[in-house]
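Following this message is one structure expressed as structure tokens.
Missing here is one protein chain; the remaining ones are kept as they sit in the complex.
So that you can tell them apart, the chains are marked A, B and C in the order they are listed, and the count of residues begins at 1 in each.
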Amino acid sequence: MSTAATGINKDVKQDRNWIKYVWDQYSVLFALIVLVIFASILSEHFLSVANITNILRQVSIVGILALGMTFVIILGGIDLSVGSILALSGTVVMAAQVNYHSSVIVSIMLGLLCGVLIGLINGLMVTYGKITAFIATLAMMTIARSLALYYADAGAISGMNSLYAKIGNNYVLGIPIPVIIFAVMVFLSYIVLEKTVLGRHIYAVGGNSQAARLSAISVFRVTITAYLICGFTAAVGSIIETSRLNSISTSTSGNMYELDAIASVIIGGASLAGGRGRILGTLFGVLILGVLSNIMNLLNISPYLQGVVKGLIIVAAVLLQKRD
Amino acid sequence: MSTAATGINKDVKQDRNWIKYVWDQYSVLFALIVLVIFASILSEHFLSVANITNILRQVSIVGILALGMTFVIILGGIDLSVGSILALSGTVVMAAQVNYHSSVIVSIMLGLLCGVLIGLINGLMVTYGKITAFIATLAMMTIARSLALYYADAGAISGMNSLYAKIGNNYVLGIPIPVIIFAVMVFLSYIVLEKTVLGRHIYAVGGNSQAARLSAISVFRVTITAYLICGFTAAVGSIIETSRLNSISTSTSGNMYELDAIASVIIGGASLAGGRGRILGTLFGVLILGVLSNIMNLLNISPYLQGVVKGLIIVAAVLLQKRD
Amino acid sequence: MLLEMKGISKSFFKVNALNQVQFNLNAGEAHAIVGENGAGKSTLMKILAGIHQPDDGEIILRGKPVTISSTNVSKRLGISIIHQELNLIPHMSVAENIFLGREHRKGGFFSDFGSMVRETKSLLESFDLQLDPNALISSLSIGEQQIVEIAKAMSMQAEILIMDEPTAVLEEKEAQKLFELIHQFKSKGVAIIYISHRLNELKRFCDRITVLRDGQFVTTLSMEGLTEREIANLMVGRELSDLYPDKRQRFGDEILRVERLTRKRNFEDVSFSVRRGEIVGFAGLIGAGRTELVRTIFGDWQPDAGAVYWKGKKATFRSPLDAVQAGIGFATEDRKRTGLFLDLGVTQNVSVTCSGKVSKWSFIRRKLERQFVEQKINELNVKVHKRTGPVKNLSGGNQQKIVLAKWIASDSELFILDEPTRGIDVGARKEIYEMISRFAAEGKAVIVISSELPELLGLCNRILVMHHGKIKGELDHTVANEQNVMALATGL
Partner (left out) sequence: GCTEETASKPSVETKVSPSADATSAAGAAGEYTIGISLPSADHGWMGAMVANAKAEAEKHKNVKYILYTAKDPAKQTSDIEDLITKKVDAVVMLPMESAALTPAAEKISKAGIPLVVIDRAVNTESYRTYVGGDNYGIGYGDAKYLVEALKKKKGKPAGKVIEISGVPSTVTDLRSKGFRDYIKDYPEIEIVATQPGDFTREKALKATENILQANKQIDAVYSQDDDMTIGIVQAVRDAKRDKEMFIVSSGGMKEIYQMMKEKQLPEVIVSLTYAPTMGGTAVNMATKILEKKGLEGFWESSIPHHIVLEATPVTPENIDQFIKKDSNY
């Protein structure tokens, strides 16, 4: 009798799960599609190749940051310092080029190194120092920004190297290089998170760090790696930002990017409690915010009101996912 | 034999607890005292009445915000929207005075109402909408700021009412009114949090919301009340901010105040996990940040480096508390 | 009759927790409810406490039908409950916890600490316990916390007092005190509903007993003349002995030896050894330190003194990773908290300990992984339809099997199983016992920790009994019985 009951249960559950599965996986994509349809109806400019290219290029920086943020959030952490890492890494890159006449390659390497290092310190504070991620990365946000400001006297450092500027501004096969970099990063993040042992372990630690530890996962190493990846992506973002503008402005570059990145990840279906989230979800989240901002611009909505719309969309997106 | 063992344990625990108690309660105060001593040695100007008055007046706004934040953090939540609430409430107050010629009292009432309302919405999103506090208040941060910007075209609204300006600038018995308001708010918050049933319920919900529910505490009501209080304090902060300069600048007022408020509360010994924190701790946390910023200015430390010091102090303060 | 529950049914997402259950209670009586894990005892009580609403059935209190729609209503009707799990606020004082939700007030808003502390003091004195009403809960031991829970329930001056396994974490002395109090309450006309897995307690003060099985009402009997064995048989619904497989007698080499292992405040001076093919049981009351011991062996915690020898060589496991690489598997006692990744799928849960085997250059080979996991869960007869659905949707028994599958997949040579059958129905239990026996037959060693004595007696070749962090004795299965194990476990 009891086994029969369980059998039935399972079937019912199965059905519900199937619907839930589709919804879980595609509710963000669905939202994105709805948004795109609306946008195309509302503005004739929207569905042009040039505009789509624009949107993609515009989201590429925050998008790349959001990829790293996805790792950290799935792990159950958060990284408020990515915007400041972007500013500091950018400062390193531009300073290397301008003040030390480094080659483009060397300066990029230094910038990436800077990002990875800060990620490492974040990871150490969280694991070794047992400081809540929010506080540790909040402190790092202040510190990294401050170092950049100090170095450049809160001003901008402008580059002269036109080769470097090409990264941010040129096209390959008609696609802007930042978009290509973003695509490559999406692909790599997807592979790492979904196909490798490390990715599995990140989900495991985020899902239940106690169980992960007792299942012979080095929570320490996994955590550090996740923050490291996040620092790295922030540095990649800084390469695009600085090459696009051929300068870094230490006081404004990267300001509030962390919040946009976090919002994208959450809209993409991840949970701040950890253990849940997908790279493709984040990609859709990023695109939703990008399309939203673009269409509001195209429709000439007061820039001051755009925040209201954005806030409401975040709430709506999170509410949609809540049904479980 | 067995009881003896427990007995010994208990004594040890008792001892440890006593030391731990003193440390817990006074480590922040201790840090503050050390800081003050250092500051007095480093700058002869530090220990003057005028300068202390200065510091107190400077911290009063973020301090009041931090009081409300203490409620929310003890509850296990967070409120990223306080800075924006300050801007929007301030806009309401100034707009009422300037554009609708309201009396000072009416305009203040409207401003407070605005803060309370936003707090209510935050609370509803968290309880009823089951949205993580971080995301709900992040969205609110964007929305409230946006509304203020829209109303004032991102500019400032300047008042003409010199009575209103007195609130921010006058003295009673040689003490600036903002400091008096801050003191009163500290006292009230202390009473509410430590002496009233509501306060105890906030601790209970933050400590173990499941247990709180089983003890017939209305988690819903307590949560909403905490966010409401936080909105209210942000509005009180806005009264001081606007009356001090008799204007509100919708784009800059309150920017990043939330982070300072959160940092103060955490330095004061609260835990983002909820259930722990004290009003006096928050007060000391606020003063530490205030003294720190003041002494760095007095010593003419580059304002751009001050972030580094601040970040390090936050980390140090949290590390100090970690020993348990 | 004070209380009557008729035809109560309750299901959670189609899991029938209660099915047409009836129950009645007289004033001044102590009424025991027994049943296996998951029989529905707590659920029935939670309905009385207003936490769950029944799907069907009625509750008649003092002759009038009532609807208990919330914990508040329950309190007002004079029902108070000690929950199975502790429900205290860690950073608040004893007094505040006791009066949580019904604080004494001054002037409507203010908490009257003084009077609450005074009342708490007298309340605790009736327990003969020197607990400081101002002490923080987080500074108390589990047993002391339980006393706070009991004091809290008792201070409510209820007419019906429900106790869901109150003695699970209590010392013998404290338990005695509780029984005295129960007698006092009874004489004042308070009715008591008492749930416990320690069947020997029931005879001491219970007047009647109600047996539940699989959410069904079995019977209500007078306590008089009932033996423990009869109660147990009623609970399970069959003779207990046929649950357990035959025991092997021939063992291989020693695989694990622990010498004078000590971890302050948890256990001290623990020495024992385990051989291949052997099933060693650890008995003891809750809080005896068994979990701490095995977690230390597993490298999760570090010992203060003593040594662990693995296959004859001294081993230092700095983390579970080291222990797993050496060949130890550890299924924890709390599968939800420390065993499973509830949001992840079956495949991911099982393959987490053996990612090396199903990956190449750190890349997971999906197909290989699927086949591998498939094979393991077939071995264990786990019933899942969908490998990728979150394991939180599986039934408790199947969840437990996933935990075990994870360790089988890792090719462990020693399995440490902490409460392997907690919350598992009889059928699944039998399968797990058979699996444990199969491990032993394959020349692997097994350490089983269990709070259920019959399980240890039925399964193990040898039983080590712990009390207060020390091994009090070792009993071969040929001589072990409930009495002598219990005697050692209670430190008599």
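Miscellaneous remarks
The working rule: a residue touches a chain if its C-beta (ideal position, glycine included) is under 8 Å from a C-beta of that chain, and two chains touch if they have at least 3 such contacts.
All of these numbers come straight from a predicted model, not from anything done at the bench.
Only one residue from A:72, A:181, A:245 or A:287 touches the chain missing from this view: A:245. When you scan B:45, B:166 or B:195 for touch with the missing chain, the hit is B:45. Only one residue from B:79, B:241 or B:260 touches the chain missing from this view: B:241.
Mapped onto chain A, the footprint of the missing chain covers residues 45, 48, 50-51, 54, 57-58, 61, 153-156, 158, 165, 168-169, 241, 244-249, 251-256, 294, 297-298, 300, 302-304.
Touching residues on chain B toward the chain that is not drawn are 43, 45, 48, 50-51, 54, 57-58, 149, 152-156, 158, 169, 176, 241, 244-245, 247, 249, 251-253, 294, 297-298, 300, 303.
Heads up, the rule we're going with is that only the chains that are shown with their structure count from here on.
In this assembly, C is the chain whose CA centroid lies farthest from the centroid of chain A. Computed centre separation for the pair chain A/chain B is 30 angstrom, with centres defined by C-alpha atoms.
The distance from the centre of chain B to the centre of chain C, each centre being the mean of the chain's C-alpha atoms, comes to 43 Å. For chain A, residues touching at least two other chains: there are none.
Taken in their complex, chain A has these residues touching chain C: 2-3, 5-6, 8-10, 12-14, 17, 21, 191, 195-198, 200-201, 203-204, 207-208, 210-218, 275-276. The touching residues of chain A, counted against chain B in their complex, run 78, 125, 129-132, 134-136, 138-143, 145-147, 149-150, 153-154, 259, 262-263, 266, 271-273, 302, 304-308, 310-312, 314-315, 318-319, 322.
Across the complex, chain C meets chain A through its residues 13-16, 214, 298, 300, 319-321, 323-325, 330, 332, 337-344, 348, 351-353, 355-356, 359, 362-364, 383, 385-386, 389, 393, 395, 406, 410, 425, 427.
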